[in-house]
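Note that one protein chain is taken out, while the other chains of the complex remain in position.
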Amino acid sequence: MSTDRTVSGADPIGRLRKDDAEPEAPTNPGLKAVGGVAGWLDDRTGAAKPVGYLMKKVFPDHWSFMLGEVAMYSMIICLLSGTFLTFWFVPSAGQVVYDGSYLPLRGITMSEAFRSTVDISFDIRGGLLIRQIHHWAALMFIVALSVHMLRVFFTGAFRKPREINWVIGTILSMLALIEGFAGYSLPDDLLSGTGLRAAEGFMRSVPVLGSYLSFALFDGPFPGEAIIPRLFSIHVLLLPAILVGLFTAHIGLVFVHKHTQFPGPGRTNDNVVGFPVMPVYAAKAGGFFFIVFGVISLISGLVTINPIWAYGPYDPSPVTAGSQPDWYMGFADGALRLLPGWLEFTAFGFTFSFNVMIGAILLIPAMYGLMGAYPFLEKWVTGDNREHHLLDRPRNNPTRTGLGVAALTWYGILLFASGNDLMAIKLHLSINDLTNIFRLGIFVFPPLAFWVTKRICLSLQRKDRDLVLHGRETGRIVRTADGKFFEQHEPLDEFTRWNLVQHDRHDVLTLEAGTDQHGVVSPTARKEKARSALSRFYFTDSINPVTPGELAAAHHDGQGHEAIEAAPSSESRPALESSRREPPKRP
Amino acid sequence: MNALAARRRHPAAIALLLLLGLILTGVAYSALAPKQADAASTAASSVEDGKKLFLANCATCHGLQAQGTKAAPSLAGVGAAAVDFQMGTGRMPMAAPNIQAPRADEVRFTQEQISSVAAYIASLAPGPAVPEAEYTTGQGGDVALGAELFRVNCAMCHNFAGSGGALTRGKYAPSLRDVEGKHIYEAMVSGPQSMPVFSDDNISPDAKNDIVAYLHEVDKQENVGGMALGNLGPVSEGLFVWIFGLGIMVGFAVWLGKKAA
């Protein structure tokens, strides 16, 4: 890190070193004062060097790079507003009779947790606003981190050297779900209590240990008095500490790796083109914090969230139509709605509840495990061991983009399935039909989405090639001397062209013979075969960027487009044969 | 002082509020429209008039003797309450056979005509009568008790705020927003369509009055925390944060990342 040098900008901080030669006396009294304080600090910490380095760090500009910042700031807003709430919230399931200012609850027996939340909403000045800020910010946090994750995935920003950070982000994302669920359950209202009721059912579905787990979590039979204080300490202490710790590592690694950038003229794998922290990014990122906070407070001032006073206190007997968790748990809830009942069965006198366990216990770790593993899977398939600091345009990696959209479709179906009852009433459909459509869709739509997305990507790549080879259509029709008509095309300028031709070509990994020259079967032959098959799946119909030779040929051809075709895919290339004879290409 | 502060805030906030109001019109929102509950039907309704109206408007489906056909159930014993509810909310006569009779905005009969038909149907066999007005206005009802009764007996179908909910195979529990107290009461005692019966032996008239009082309280639309998003729970909140929350954030991010002119 300290060996990095920047190529631009002066170094005003260096002057703060006491033994540095005084370059020139600061004429501005303000500068002198700042220098004095900074000097005092630096004498004691030596912070000038790292601070100076950080202030000159360059960040590339792109709107999608701000999604992670929205998540970060939403998390900070949650921490701030959450601290406010702890001053009044009473994490206790002890039963009291409400006598506060909200009329429709007067005289009702409820837990202290519920009463204190109602009090925060009605009797603490500004309490309702802070409560709504906390909840909206929590929803925004998980929305933003999910979209941030999608951005990272679709642009391939998880590739070497950022795999660790992808894994950290995956864990962060999963913990955020649990943190959110714990917070959602704290007010002990009818809706969240129903959620906990279901959570108790989830625990029970674990083979052998189910009822013990349930009794351990709830300190006895449901609902008990332990769950609220326990979730409280998990929600305000344990998980925030882990989240902040992991987040610090996450952002620290961003600094170590330097931010990725989209490809473009002047941007290479060996540089970062953007704006320095001081002053541009300090103002932009700092200002953006206020913007995010401002938008969340605006929403919180105008839109109700989680009106617990309307839900009423938790009681195991009543329930409300449209019982759903917050959106981020929706996919698991949707899975529970779709799983068929026959997955539960009795064998050897014991009950196996896979209809619950698959959706409630296994889904989340499996899903996040798969996400965390993806970079390693892709690396194995591509055999690509290079560092990647330039992002992929999603179209330039059609298979990955297709897989991502397929996974997203799968997730979306589960998410929508958890709203099937509301869709039924709002769209006047049968809830049974909807459920069956989702049950079928979960198998049909993801592959369809993969295929469609991949085709779209390939078409976009062909369009890019076409644009490079034949230029932009100008709309001017020219008549030649012999009476032919054609539309004049204007070649792209080199900067625009670079965006379309900069990416690497993708080639299918070649398969080793599987036996060595003595005919002995290689122990890894089977693995290699799978790898080669996957590699074909990824890249067999990949479209490669235009090369200067192709462009030259196209120009020679004049307007005859047809003469130039996409370079034949690597499979059909004779080079493959030769590479078999040569020492096999092993990435 | 309060009014002054509110007015001072106005010029700055109004434009923004209007803009947001425009943006959010797509979000489910039902306007507040206080309704007077004047259930007393004073006109002495004649069974004869009712029979004529019945034959003209209902007999096609329900049969000439109201004995029921394949298309519609028998009306013997449903009582005046059921007729008053079904016709008074515009559910009957149904425009076309459907999985469930929807509430109509427009009621095609006068209260007098409805009462005549009700009297005719009540004359066929005894059934629940149109409730007395003292239990249907919600006045003097215990809102908190009504809310608790509502949560236990009604919320599982009609949702915690009476926004309605789904039943099996396309049937649904309708929204209870802006429904007259009389009709709520009548629905409970007559059990229209999928709804089970909550007779006066199950939920006492006083308790029913409490429930009506609670629903009227909900109708007042005290959106304490701002727009209620249809009172549908976390799904509409999630939809809102994805569309508007994320939309606004991305809008700002695009502006931030764009080079100034």
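Quick notes on this structure:
By letter and in written order, the chains are A and B; residue numbering begins at 1 in each of them.
Note that in this section contacts are C-beta pairs under 8 Å (C-beta built on N, C-alpha and C of every residue); 3 or more make two chains touch, one makes a residue touch a chain.
We adopt the following convention: contacts and distances are computed from a predicted model.
In the listed set "Cytochrome bc1 complex Rieske iron-sulfur subunit", "ATP-binding cassette domain-containing protein", "NADPH-dependent glutamate synthase" or "ABC transporter permease subunit", the entry agreeing with the UniProt name of the missing subunit chain is "Cytochrome bc1 complex Rieske iron-sulfur subunit". Only one residue in the set A:236, A:501 or A:534 touches the chain that does not appear here, and it is A:501.
Considering the whole complex, the residue from A:146, A:297, A:396 or A:535 that touches the absent chain is A:297. Remark: the omitted chain is touched by one listed residue; of B:47, B:129, B:195 or B:250 this is B:195. Of the residues in chain B, those that touch the hidden partner chain are 1-2, 4-6, 8-9, 12-13, 16-18, 20-22, 24-25, 29, 31-32, 148-149, 152-153, 156-157, 165, 167-168, 171, 173, 191, 193-199, 201-202, 207, 220-228, 255-256, 258-261.
Everything below uses one rule, namely that only the chains that are shown with their structure count from here on.
The touching residues of chain B, counted against chain A in their complex, run 16-17, 20, 28, 142-145, 147-148, 151-152, 155-161, 163-170, 172-173, 214, 217-218, 223-229, 231-242, 244-246, 248-250, 252-254, 256-259.
Taken together, the chain A residues at the contact with chain B in this complex read 61-67, 70, 103-108, 121-122, 128, 132, 136, 139-140, 143-144, 147, 190-191, 284, 287-288, 291-292, 295-296, 298-307, 309-312, 315, 317-328, 330, 418-422, 424-426, 428-433.
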